[in-house]
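Note that one protein chain of the assembly has been removed; the remaining protein chains are unaltered in position.
What follows is chain A.
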Amino acid sequence: MIEPIAKPRRKNPLLRTRLPTSPPRARSRASHGFTRAAAEGRFMLQRCGACETFCYPARDACPTCLSADLVFTDAPRRGTLLSETTLHIPADVHFRERAPWRVGLVAMDCGPKLVTHLHADCEEGKSVVMSFQLDKSGQAVAFAHPERETSNMADDRQWREMTADPKFRRALVTNGRSIVGQEVVAALKAAGASIVFVGVAEPWKPFRGEDTLRALEGVEIVPLDIGDEKSVADLAADIGGKVDILVNTTEHVRSGGLLDRQGTSVVRDEIDQTYLGFVHLAQAFGPAMRMRGSDGVNSAAAWVNILSVYALANWPMFGAYSASQAAALSLSHSLRAELRPGGVKVVNVFTGPLDIEWFQTVPPPKVAPRVVANSIVSALKRGLEDVFVGDVAEDIRQRLAANPKAVERELGA
């Protein structure tokens, strides 16, 4: 039984901000199969292709038949908590300052034994449900949940270390003019965010949905034009120390590739908004977020990018746009590495064409802005890193895994 976490009090500006520490980060190469699983919220174990034995920890040969054909496979999540302990004096600094900390040994129904972090409601001898999570070092760890929903489950202290739950956190949504931005604001508020700052460029110009946005409690419209370095820096100077979750909802979609465009002005706009806008945001807000990764209940927790799935494979009908998305994707990986010492996650939400004005000519299926918003909140609550929203994104993901060359030819057909 978890006590609900209390809303954090206003921070005493005289107190030192506790600096983030990382749990141990080193992993073998094979072990990153779990990192991949955790990033997508899947529970995967290695399974031998020859004898079908599941094994753990990650190996390079099957402990039953010595086959090298070990494949990370979605595995049944159920197991039994065999034994548990509470660490009072861990050797590691990260855990020492979080002690007492509970870990246990779980026997999976499918065979392997996992040393795991424990949700407080897991009981010895009882069934548990396992997941892999990205911890504050960005690496995968096993996490045991009680088999059935318990009250205030998401408020568990150890679970909250694995997630970027919006509850009691403060968020910045960078573009309040877009429908996606407005839906994200609503979803974050519904998830318990204490305040949502909403960036609007040239706020004196009215926009659709403005009244609804302004009517929401705990929503504050702030001036922000992410293509303008000074505008971004000014906002960061004002609220940079209290942005726990940043959702980059920048939306600059234009159709066309290279040959049907004259000159570079459209491309330059795409780069200014999508790529340089990202750079401005990262340079202005990133350092403070990295510093505040362990700053209590409302520590800095996540940076969210909404990216087109065509960042992964160019769609020539929106060829230059796809390239700007690819640039942003690449940059996100740099940001992810740079925010990692702070334990701040970078969440990339890949979508197919959205059901918005700029994709008017594109046939369905298209993704409703509300679905994107809900996926973002779900990813934050579950601690995911890579999310594919909607049928098109999932389709591209699977096809890329099967044959990237086929995707290239077919998108260009």
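In the analysis below, a contact is a pair of C-beta atoms (placed from the backbone, for glycine too) under 8 Å apart; a residue touches a chain by one contact, two chains touch by 3 or more; residues count from 1.
Definition applied: contacts and distances are computed from a predicted model.
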Chain left out of the displayed complex - its UniProt protein name, from "Sugar ABC transporter permease", "Sarcosine oxidase subunit delta", "TonB-dependent receptor" or "Acetyl-CoA acetyltransferase": "Acetyl-CoA acetyltransferase"
Identified contact with the non-displayed chain, of A:Pro57, A:Gly209, A:Pro287 or A:Pro316: A:Pro57
Selected from A:Pro23, A:Gly277, A:Gly319 or A:Pro369 as touching the chain missing from the view: A:Pro23
On chain A, residues whose C-beta touches the chain left out of the figure: 23-28, 31, 56-58, 63, 82-92, 94-95, 98-99, 101, 103-105, 107, 113-117, 124, 135, 137, 139, 141-142
